[in-house]
Each structure stands twice: as C-alpha cells, then as structure tokens.
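One protein chain is absent from this view; the other protein chains keep their places.
Lettered A and B in written order, each chain numbered from 1.
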C-alpha cells in the first residue's frame, strides 16, 4: 500500500503509482453493482425536499399504509469524474434515497439485504416501538444476506432524521450506508420555506490508487463529501433572491463539521430531537454539526451572487493528499530536483512557494489511478482551488427554472475587487 | 511495541502477539494497588446521585464542616472482564468517587498524595478563593508524594462540576485521575428528577498486549469508557416508565463526544457554568459534550424497552482495533491465506465480507493478552457487536427494584421487526 508520504511525493513529482493491490489477492466479484444515483421512477414519490446529487425513495399506498422498500447493497459511486468508489448503500446509491413522509403516517419499510454480511436499520431520532429500533441483537435479530425484514410504525413527530445500520455499524457506515429521513409536519409551517435541501456529510478513507473505503481508519480520512460527492461534482444550490431557504444537514462521519455560508447568516431551527423554540435560536455563519445529529438551518437569500458553502476545516475542502510528508515550503529544490531526476525521469519539483501551482498543473500531471487532484474547480475568474465539502449557492434575482444551473453570476459593474 | 497495523493483522489472523515489553526493562512495583471500586462504608454518604460502576465519597461532619478525604493513588481498573488497566485514580477507583454536597455547605477536602510524583486538585467550575483553585505553581505549591494538603471553601452555587489534577495534568488525566463533583441546590428542584445518574467520559490508549495507558497519545485512542468501563461491563441504567431522568455527563478526554439516546429526545438543562434558562433550551437526540465541560441532560422515560445509549462516533463504541491496516473488505484472500499459513500456522483470513464475523469468532480466537475483542455483547436476539461507550437504558412499566437489573425487555407481541 502507498503510504501518505509516498503519495504526496508522487503527487508532488507527477509520478503515477503502480498497483497497490495486496499481492496474492484478487477483487471478489460483487452482485448488484449499480452505477450511482439511478433515476427512480416509481409512482407517488413525495419530493418536497431536494437531495442534491441524490433522489427520494418512492412508496406505494397499501391499505392506508405507505410502503417503502430499501435494498441494502454494494454500489459504485462516482465522487467526481475520474474517481469511482466501491461503496455499500441503498437502492443503488450512497447516501441512500431520502425518505419523505408526513407526521401521522403509518409507514412500512421492507429492508432487503443484498450485502455479503448481515445488517439492520436504525431509524435515528424517530419515536417508535422498541422492537422497531433496529439495534441488531438488542432489539431484533440481524437481517442475514438474502433476507427481507419488515419495519412498521406510525410517525408521531416531524423533523429531519436519519437511517443507518446498527450491525457491524462502524464498517457499514464507513463504506456509505446511511440516508436522510424527513417527516413533514401535518400542519403547514409558518413561515414556510421556498427551497428545502438535504445534505448528508461524510468522510472516507480511500487510499490513493484504490477503490474501496478503508473501514479501519478512525481519523486520517482523505475524502470529505456532501451527499457522497466532492466539489466540483457537487450540485449547486439554486435559489431566487428573497427565498427562504432550509438546508437539512446530517452527519454520520467521525468528526464534527463546521458548515459555513458566505454573505449571509443562518439560524438553526431544528435538530433531530425536535424544533428549537424561537426564544432559543441564534445566528451563525458556521454551523457545527455534531456526529449523529441533524441541523435544520434557515436563511433568507437576500444577496444575489455565487456564494461559497463549505466545511470550514480547511483540509475538508481538499481531496486526497499526503498529510505526513516532508515540508517543501520555502525549500529551493533545484539541486534536489536534478538528483532525483537521475533516478526518476520526469520528476518535477513543486511546493517551494506554496501549493497553488498544483491546481494549475493538474491537466498534464497524472497522479495515482482513481485519485483526484488535491484542489479542483474553475470559476469565471480562474482556479477555485477547492475540493471535498464545497458547493456554491447561486442566488439570482431572476431564474428561468430552479432545475437549471444559471451559470456564473454576472456582477454589477464596479462591484468586484480590482487590481490597483 | 506492536504497531496498530501489526495488531489488526494479528487480530484478523487470530494470532496472539508476544510480549511487547521494552527489552531490558521491568515493571516497577507500585504501592497501593487496589482492585477497582471498593465499597466505601463510611457514615454520612450523601448518595442521591447514582454513579454507574462507581460510588460516592463519604464525609464526616467536623464542627459544621463536611470533611472529605481523597487519596490520589495507583489503581487497577477492570475495564471489562479480560482487561485490567494500571491507572491512577482516587480512593481505589477511576473515576474517583463522586463528591456530593449541598449549596451553602462549608466543605474541607484533605488530599493525600500516594502517587510517585507530585499532584494537585483543581475543582473545575466551582467559585472559590484563588488559593484553593489548585493550579500547581500558580495557585499553590505542588503536593509532593506522601504529603496531605487541605482545601476548604464554602459552596456558593449548585450544579455538576468536576475535579482533576492541575499538575503534570496531561499525563495524570490520561491515566484516569478525575471525578465528578455534584452540588445539590439548597431549595428543592421543580420539577425534581426520579433518577439521577453521573457518567464520566474518557478515552485511553492502552496498546494491545499492555496494561498501562500511554500518556503520550494525543488522538489515536483505542479505549472509550463510561466511568472507566466498556460495554458490556457498563451498568445498565434502570428506569421506570414515566420517570424524569437526569444524566450528568462530564468529559475530561481529548475529544468531543456526541452522546446519543434511542427512542427519546433530551434537553440540556445545565452546564458546569450553571443552569440553562428555560427559554434557551432545545431538544436533541445527541448531546455533544465538549472537553472540559459537563452537561446535565433530562428526559421523561415515556417508552418502555431496552434503549441504546452511546457515543455516536462509531469507533468509540468499538474496543481496541487497528486503525492503519490493509483493507481486506471485498478482497478474496483464499490464495493469500494459504501462502501466509505456510509462514504462520493457524492463520485464518477474515474481513472479506465485513467485520461482523469477528464478533462471532471471539470465543475461540485469542487476541493479544489483556486485549478485548473489537465488538462484544450478547442480547436476546444475538450479538450486539458493540463495545466502548455504550450502555442500555432499561425502561420498564413495573420494577421490583431500581437496584436489580430487570433482564431483557419482553416485547409486546407483534412489535418487533420481523422476517418476511
């Protein structure tokens, strides 16, 4: 396996790593490998919530009960063009499709296990009978490969909840098994929101040159995703000026994520524990989303433009990079470069003046296979130099459609920082 | 020393590690090694608070002053059967016994140092004269081995506080020196609580095959405890349906812990800074407890059952495991297994389909000595596959006694998820 040190050396040098597979081992074949996020075309999809880069789970009405069907299975997820990851998820996707229902609904969820090991599902935050709570061994038997289990309960609350396994939990969440579960209130909300987004935060360890998340990693993750996508493959959030916007943030990773909005401040209006009373709310530009929690944040989009929206831990808006490598900043590598080139033809010294040049060289400098550059994205003014948990909220005075990306913002004359 | 990589390889393979002691070194003898949590039988123990797997410090009245006596000393703590750790604590226990007193009390605390190096005690969160604050060098001389120091002050507030050293602080806390200090209000609370628990959160680096927490580790901890116990050795929290329950959470580890309740939502009612005004409270299913802080959480136990209560960082409900090892998920190791078996007789390939099989093999596959399996616990439906910071809140309509574990929940017919 490539160490991180070796990776950044090879990245710095533009050298492609060789195979990193275990000697003597071959990839096992997996059934049910789907390409990511297939369009689901069932009837009766309730889809008031937009899941960027994702979709909503359809249901069928059966005798007054809304019946959903989740299929736990291996899925291939393209984090961004150039990098596809062998994950586990639901119904061909990670995160699994968003479940939407209404307070008071009686729901039935069939869970079919097409994984190679047993699983269960815990309905995180939802009040339900103890035997429906999904902790394998404690509340129910495990769902073995090939089996289908039935969960059925009545929704007695509303809010943003989650679903995830509670069986070999650490591994199954590490490889992508999770989804958002929205229960809409029975009575209309006041004020109602114009745009309602749902984003699952996750972190992964996909070692450079490999395809499979490493479930044993506890801290040194290298991929940081919004709905299992990285910038610039993350969908923009398209909004009209004056819209009241809700973003439902959910976190099943191993770290708190401070999610930051530009040009606005936001208020947390609910957690997975319920509504926050208005007297207890306060404004933030950065919402710290704890692990195992959801945060509904709301703001009025009063400033048109292209506003960054991202995790503020700076390494979480980077892609795979070495974190334990010699520090080349400020080091004149010219003598070094020639010596290394004798051993490694094509070696190119980088990093003396910073890392921005990496973004500039990505087009002609290959890295390890299935591994994206550390920084990506091009805007109307040049390289954006981001990756990971980053997207753009595009607020426009006029929009033909919410469903079409409006392109880059046309700044009013004289409103852009300028060279003296 | 075994690296983590070596550990998981040996764990995966069922190979027991040899001795990891430093060559040429022998364990030093330690005085005052107690078995963990001895029963304290002094008079006048105020014990309104339950410290699961722990106890409360007795006191004596002396001329209107409540006098307590803390003895800082090495202690042996059984984290769970099969793993005992050489810690430092107070009065034979880690965490030290919970101190309970009442607002307005004049208290005197004698602190005797039976450690091999100096110490002090800081009374975290408590308003007191500057010379009683316990920062060695700044507020008082250090307490040398063999010495006894006297702290005396009047309690001018109520709430959940902590005590811990402020001398070689990083090391002394890393090996278990800490306790909870509850000051009850002078006036009865409204509403009062029926059950009142106190849990200290902590993280440890006990390298596989060793007995002594490694104080130099900053991030890569491998043991995660409630009152220095891991599941399934953690006491269940026994509660009657309808009880108002308070859980006092305290954190002196190196990481925030998001503590999650199943089937209920909770409200934080106080911190170590004081009561949270009712207008400022909000509901959560997961309470993020910062380092160096306490959180009093309250909920009404309105749903009978066996409800999981745990840290939601998934690695914190696992025991010692390797975090930096080759990823075997999805790897057909059959060819590999035979080759390794030529070198290591008894080697057994594991991990191809996930990690759940580890929980199933623990009975016949030995790991390194004094090292527990990654996942443990058996419930009425099979392996619970948890460890670390995990316990069960057992809520029952009828209870013979709070002091007796009621066994597993008897689910009403038809209320358990079932196989189709």
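Convention: a contact is a pair of C-beta atoms (placed from the backbone, for glycine too) under 8 Å apart; a residue touches a chain by one contact, two chains touch by 3 or more.
This structure is a prediction, so every number in the text was calculated from the model and none was measured.
Determine which one of B:245, B:293, B:329 or B:392 touches the chain that has been left out.
Spelled out, the listed residue whose C-beta touches the missing chain is B:293.
Looking at B:172, B:286, B:333 or B:391, which residue reaches the missing chain?
The missing chain is touched by B:172.
In the full complex, which residues of subunit B touch the absent chain?
The list for subunit B reads 1, 22-28, 30, 86, 110, 115-118, 120, 122, 124-125, 127-143, 147-151, 166-175, 207, 210, 212-220, 254, 256, 271-277, 279-280, 288, 290-293.
Which residues does subunit A use to touch the chain missing from this display?
Residue positions of subunit A that touch the missing chain: 8, 219-220, 256, 258, 260, 262-266, 279-286, 288, 303-308, 312-315, 317-318, 321-333, 335-336, 339, 352-357, 359, 375, 377-386, 392, 409, 411-412, 415-420.
Note that in this section only the chains that are shown with their structure count from here on.
Subunit A to subunit B: how many Å between their CA centres?
About 32 Å separates the centre of subunit A from that of subunit B.
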